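A quick write-up on the structure given underneath.
Left out: one protein chain. Kept in place: all the others.
And now, chain A:
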């Protein structure tokens, strides 16, 4: 009995009129936790009742504290008939269970009803007294922190990054229970909301237990998803990265990054267990101080033997591009060995992180992904199927007796896929997968499970406990030139997993790099980038025949490889068209519908300085003798070339010319074509230049041999660039822009289109889908035009096929205004300084070894010419917020800069404003505290769709309500922002004939407290300037 939950109901306001006669309401409140219920008095005849209740006390296990939500129901008292429910509030009390997050939840919560939406607000105060109990971690995992953020949270320091944690729980879906035939929609929705709340609580607790077993104290990059499998149940699954985090005390955080060990202020990690293998304090090089290590731990995934489904039709794709030199032969082997030993002890060396502590990521191999098609109606216990057959009558039976073994089935499915990912990674010479994520797409009884990530080699220094020999470490530093190390191929050049085209790194000239690089992670902060980046999307539809069960699954499995291939080709073409050579944040979504499959890939294209200049796109006709055809071809060719030139200008891609003498290795001549027909691994047929000394540069050749191909070329050219002043990306930060202002606008936009004709062709479908996405983007640009110059960051598209002829696209992103003039003022010196800081991810402890700095400076290939200024500035690919923090206030130069610029007024931040952003940071502000995870699930239903403004009115209101509830919960925790916000699900169903609609939304994020940098300024100016001038000068302080 280690916890006491205390709840006080203070007041209500704006309640709806429940009594028509008096135009008033007699409201009272039921407070329920677990099986205990308390009630307030009835407050007669008021729409603004003041209950001021006593403290309701629940004495409960901490296990329940983690699983159960606090349920508050507002009702209207009725003497003669049943009391009418006004609405409910579910409060997740998890944030109160960590020692240093929120201490109290107090504030106005919207009273929510699944039929009527928000109906007034209620003021509630919640507190938890946790009693210390030695056995406390047996069943519960109170104290383990959860973060949605996919990088080490800003005010923490990673002591150890343990690795992958996963869990899933299964239950029957109340919506599909027989009782729902007689239950009201409200009761059914509420049962569903409550169940999912319970399940996510349980899931979080179970994951927490695994983390504790691994001796960690936090989960970073926590991603929880629901699979609404319909009749076969409801799956809640989560993945994350277990870590041991150390809270940075604020004084240290505010101090400039100087080489002084005294700054290393430690806090005891919040799990009571004194970690023996964490960090030893004292050494003067703080970098060495951070010993990242993997503590070997046992695997947690239940290894159930393969399920009944013999339909394991798993198309695999190992998408990777790249290659490398055999530089550092024995060393590399040694490195590999070490890494291997550390990682091979774990079943899945996966990391859900997309940004890493400096030095963590050594090499990136490429994207690895795996998909698998499963039949959901096969998962039942065979005995059950035997008895019931496939009839629907089983709904009348008690479910629980049949589906007890379901989690194992699902676990096995995922284990299978993860195994595949792991082997793909191995094939790329990598031992780990970073930026890892999993997703599903379900249509009727068919389910596509997908997983993807980026194969990578991680630094052994971070992988092992204790110390590594100094010499090795030194070698490592040498071999990791800033800004290009991660591009160097991890696999053996002579034993390449796929044909690829290799060159010497354009940055360090020492190691081999591939010609293109695809990854699922964010652009590393220290990456040397030229110009700006841009959002690149590949969109694809494929019709499929309607089919049942296995036939359907087979059809889908057969289509998948073609889709993957085409998506990949499209991405590659568009990338080349932009004149860029790398993709970050790649996310490929395959959605299954009744009669079609949709593929949507989004990524951010950039030009990595380390990789070779991409060749152009060459068009070849199949009948070269036909004159007019030839003319047409050449016309197209010209258009493509023009587009490339234009794009290069637009994104400021002007890589410095490097003379061959400098490196003495053959430089590929651009524009020399080689024939290559849409092969999966792009630049393939070409022999690598090592073997063939003439070193030709491939140009991408498109052969127009049929109308299909023509179509493709056309679609390439139809993508219009965003209007001037707009940039977009799907990663956290936009390379080349670093002077963000504090003006941010997060938004969600949803579009559903109905396909008109019945006899659709693939081409028509593609065009419709393409138009849908393009128009949506155009609308966004128009709507946000007042924010110009502005960048849409973390643009996240999701596609679903709710019905036969409907396509739904949901976009969530944040628009951030930046200061254009500021960018021009940036001097080159500043740029270089910022470059030094570039690899500071975990900026607070980021104390740069000087060798590294000078190294990066000297290897920096930019000529000091003026016209390269812009391109140079693009190299500092870290968000201004981080940089500003890094620079910190001790630098008088920084202050000077600050004064010079027209600082936007920050004083207008009114009390009660809660910012939301899908990013892990807030521009111009510093996150001072993480208050806990926000994970909310809502259902909204209507039976008066027309009256509520049709489908658009209905969904618009609902999404606005969801935002409102998220903000209210954050504000009640004492926070003023949600970071890493994500709308994980938006399932919309309508039945206009019946005037009905229903929508389910699941959102999550991290509630935080942030402080404006301009407010910090006052504090910091009082600090004496430190002796680290050269490191700190010139950074701009962004507000």
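FYI, contacts are C-beta pairs under 8 Å (C-beta built on N, C-alpha and C of every residue); 3 or more make two chains touch, one makes a residue touch a chain; residues count from 1.
Here is the rule we use: contacts and distances are computed from a predicted model.
A.B. asks: For the complex's missing chain, which UniProt name, "Centromere protein N", "Acidic fibroblast growth factor intracellular-binding protein", "Chaperonin" or "Mitochondrial ribosomal protein S24"?
C.D. replies: Going by its UniProt entry, the chain not pictured is "Acidic fibroblast growth factor intracellular-binding protein".
A.B. asks: From the list A:631, A:779, A:944 or A:991, pick the residue that touches the absent chain.
C.D. replies: Residue touching the chain left out of view: A:779.
A.B. asks: Have a look at A:750, A:773 or A:919 and name the one touching the chain we're not showing.
C.D. replies: Of the listed residues, the one touching the omitted chain is A:750.
A.B. asks: Considering the whole complex, which of A:761, A:952 or A:991 touches the chain not shown?
C.D. replies: With A:761, A:952 or A:991 as choices, the missing chain is touched by A:952.
A.B. asks: Touching the left-out chain: which of A:14, A:77, A:116 or A:183?
C.D. replies: The one listed residue touching the chain not shown is A:14.
A.B. asks: Extract the touching residues of chain A with respect to the undisplayed chain.
C.D. replies: Looking at chain A, the ones touching the missing chain are residues 13-14, 108, 110, 118, 121, 723, 745-756, 768, 771-772, 775, 778-783, 785, 806, 808, 908, 910, 913-916, 949, 951-953, 955-957, 959-961, 963-965, 967-968, 988.
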